[in-house]
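Apart from one protein chain that is not included, each protein chain of the complex appears where it belongs.
When the chains are written out, they are named A and B in that same order, and each has its own residue count from 1.
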Amino acid sequence: MTASRPTPALRLRTRSVAALVITSTIGVLAFAWPLLVRPTSALVERSDGPWLFAVVLGLLVVVLLAELAEGGIDAKAVALLGVLTAVATAMRPLSGGVTGFQPLFVVLVLAGRVFGPGFGFLLGGTSLFASAMLTGGVGPWLPFQMLAAAWVGLLAGLLPPARGWPEVGLLAGYGAVASLAFGFLMNLWFWPTLTATGTAISYVAGAPLATNLHHLLTFTVATSLGFDLPRAIGTAVLILFVGRPSLAALRRTAVRAQFAPTVAWTPST
Amino acid sequence: MSARKTSAPWASAYRAALVVGGGALVIHLVIEALFGAPVPGTVLVTLPTVALPQTFAGVRVGGAVTAEAMLGATYLGLQFAAIVASLGAANALASPARLLKSVPGAVYELGVAVVVALTVVPEALAQLQQVRRARRLRGREDRGLRGIAASLGPVLHSALERSLGQAAAMDSRGYGRQRVVSTGDRRLTATLVLTGLLGVLLGIYALLDAALAPGLALSVVAVGTGVALVGFTRAGRRVTRTVYRPDPWRLPEWLVAGSGLFAGVAVMLLGATGTVALDPTTSPLSWPPLPVAAVLVVLVAALPAWVAPMPPGVEVGHRRRASAAAASTARAATTPVHHGAPGPSEVAA
Partner (left out) sequence: MIRFDHVTITYPNAAAPALRDVDLHIPEGELCLVVGRTGAGKSTLLRAVNGLVPHFTGGHVSGSVTVAGRDTRTHPPRDLADVVGVVQQDPRQGFVTDTVEDELAFGMESLGLPPDTMRRRIEETLDLLGLADLRDRPLRTLSGGQRQRVAIGSVLTTHPQVLVLDEPTSALDPGAAEDVLAALHRLVHDLGLTVVVAEHRLERVIHLADRVVQVDRDGRVVDGDPATLMMTAPVAPPVVELGRFAGWSPLPLSVRQARRAAGPLRQRLADLHPADHAPSAPVDAIVTATHPVVVQGLDVAYGPHSVLERLDLLVAPGEVVAVMGRNGSGKTSLLHAMVGLVPVAGGRVRIHGVDPSSVSARDLPRHVGLVPQDADDLLWAESAAQECSDADRDAQASAGTALAQFDRLAPGGDHNRHPRDLSQGQRLALALAVVLAGNPPVVLLDEPTRGLDYPAKRRLVAELRRRAAHGSAVVVATHDVELVAELAHRTVVLADGEVVADGATATVIAASPQYAPQVAKVLSPQPWLTVTEVTTALAGVG
C-alpha cells in the first residue's frame, strides 16, 4: 500500500471549489444569522427569517451539487455513491434511538477519507436526502442538514495523512467533533424559531453577540446536550471498532475501481 | 391528503410530519413555561423556581406561567408545525422514484445515485439478516448490537463489489454519454453560476447588516438566485438522456400548482398591506380574529383535493378491488405503480 492517496473519486475543478466556497459562506450565514444580524435589519421584525433561508439555501445546495457534478461523474463514482448512500441510509434506523451511535456519520467520515473531499461532500448530501425520503423526514430543516452533513464529508477528506491506528484515532476524534458540531448547527437552526416573548434562553433579535451566544449555549445545554454528547461518543467508539477493516475494504475498492484507469495501447504488428 | 394517499412506505410520512409538528409545538410550550421571563399577565399556574448557578446568570427556571406567554408560544409553534406538516404531506404523496425521474439534467448523475441507493437499501438490510444467521453456522452468536456490528463487514464488502458490477453494467448500457459543449459555453455557465451565488451572498449580507433597504436586499437575493438557476439549467444541457413516459403537465397540474402559489402569495400580500393581522397580539388576552379574506384564500388552496389526478396505484387499486380480482392481481394492485401521470400536488396544511 503506497503512502500517497489513491486517485480521488471526484476531481474538484477551480470553478467547483469557488462555488463550494461561496455557497458554504452563504450556508454559514444561513445558520448563524441570529448571532450576526443587526438590530435594524428587516429580519428582526418578521418571524419568517428561517423560511427564507430554507428556500434560498435549498435551491443553492442543488445548484452547488450540480456544479460539483459538472463535467459528468463517471459510472464507477456514481455506483459507489449510490451504494455508500444506501449503506449510510440503512444505518440510520440503527442509530439506537435518541442516545446512541450515529452510524451514518461513520460511513461519511470513512468514505470521505478514502475517496476524497469532493466525493465526501456529495455523499453527505445524497445520504441525508435519501434517508429523509425513506423515513419521511423531509422538512424545512433538510437543506441545512444536507449542507451540514456534506461539510462533514468534505472535511473528512481534507484531514492530514496518517496510517494505521493513528489514522483511526484521528478519524474517531474527528467523528466525535463532527457529530457535536452537527448537533450544534441544527440547534442553531431551530433556535430562532423560538422568538417567543422573551424567554431567557430564546433568541433576542438585535441583542449584542455575547448575550445571544449566552442564550444559545444555555439552550443547547438545556435541550440537547444530553443527546449530543452520548451520540458523539458513540460515533467515536464505532469508528474505533470498525475503522481499520472498513478503511481496508474501501481502499481495496478504490484500487480495484481504477478511477483513472491506466490504459495503454500498442498497435497491432 | 387522504384522498390521494398510496400505500407506499413514505406515505406514512404525513402522520410522521404531524407528529413532528405537534412535538415542536409542545417543545415551544414547554420551553416557554420553563424559561419564560416574568411578564405581567393572567397567571395560569406557578411552577417551583430554581435559580441556576452563576454561569447561567439571570436564568430562572420555573416561575409563573402566564396565559399570554403560552398563547404566544402556541402561535409560533403552530406556524412551525404547519410548515412541517405541509412538507410532510408533499413527501407522503410524492413517490421518490417518480420524482427522481423528473430530476433536472444538471443533477442527473446524483439522481441516479439516489435511485441506486433506494434499490440497494432493502437488499443490504436483507443481506444483513442473512449474514447474522450465517454467523451462527460458524459458531458465533453475538446478540444485538455486537452481532450487527460484526455482520457489517461482509455486507459492506458485498455492497462495494456490487457497486463495481453495477458501474460496469451502467457503462455497457450507455450511461454517461454527453453532448459536447464548447469551452466558451462552459465558461459562460460557470460565470453565471458563480455570479449568481455571489449575488445571493451579497444580498444576504446586506439583509443581515441592514446596509440596504430590505426590499432591495431581498430583490438582490432573488436576482442572484435566478441567475444561478439559469446557469444551472444551462449546465443541464450536457446530459443527453430522454425520459420514458415523462409525467405530463396539463391542466390539472397547472391548477394544483397555481392554487398553491396563489394561496401563498395572497396571504403574504394580505399580511403586508395590513388587511389581516398575521401576528396576533397576545395582550390583552383574546381570541385571534378570523380574517375572512385569509380564509377564502386558504380554501382556494384546498382545490387540489378535487382537481388533482389520482396517483396510478390508487386508481388501479380502486378499479381492481371493485371487480373482485383473483389473488395475483390483488397482489399486483397493492404494489405502487411508478409511471404515468401527475406531478407533485400541493395541499393546504
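For this structure, a couple of remarks:
By our rule, a residue touches a chain if its C-beta (ideal position, glycine included) is under 8 Å from a C-beta of that chain, and two chains touch if they have at least 3 such contacts.
Computed from a predicted model, the values in this text were never measured in an experiment.
The omitted chain makes contact with just one of the residues B:171, B:185 or B:209: B:171. For chain B, the residues touching the absent chain in the complete assembly are 97, 112, 115-116, 118-119, 122-123, 127, 130-131, 133-141, 150, 153-154, 157-158, 161-162, 165-177, 240-246, 332, 335, 337-339.
Although one chain is not displayed, its contacts with chain A can still be listed: residues 76, 245, 248, 252, 258, 261-269.
One rule holds in what follows: only the chains that are shown with their structure count from here on.
Per-chain Cα centroids separate chain A from chain B by 18 Å.
Residues of chain A that touch chain B in their complex: 15, 18-19, 22-23, 25-26, 29-30, 33, 36-38, 40-43, 47, 51, 56, 59-60, 62-67, 69-70, 72-76, 78-87, 89-90, 94, 96, 122, 125-127, 129-130, 132-140, 193-202, 218, 222-223, 238, 241-242, 245-246, 249-250, 252-253, 256-257.
Residues of chain B that touch chain A in their complex: 9-10, 12-14, 16-17, 20, 27-28, 31-32, 35-37, 39, 56, 58-60, 68-69, 72-73, 76, 79-80, 83-84, 87-88, 90-92, 96, 104, 106-107, 109-110, 112-121, 124-125, 128, 145, 148-149, 152-153, 155-157, 159-164, 166-168, 170-171, 175-176, 178, 186, 189-190, 193-194, 196-198, 200-201, 204-205, 207-210, 214, 217-218, 221, 225, 228-229, 231-232, 235-236, 238, 279, 282.
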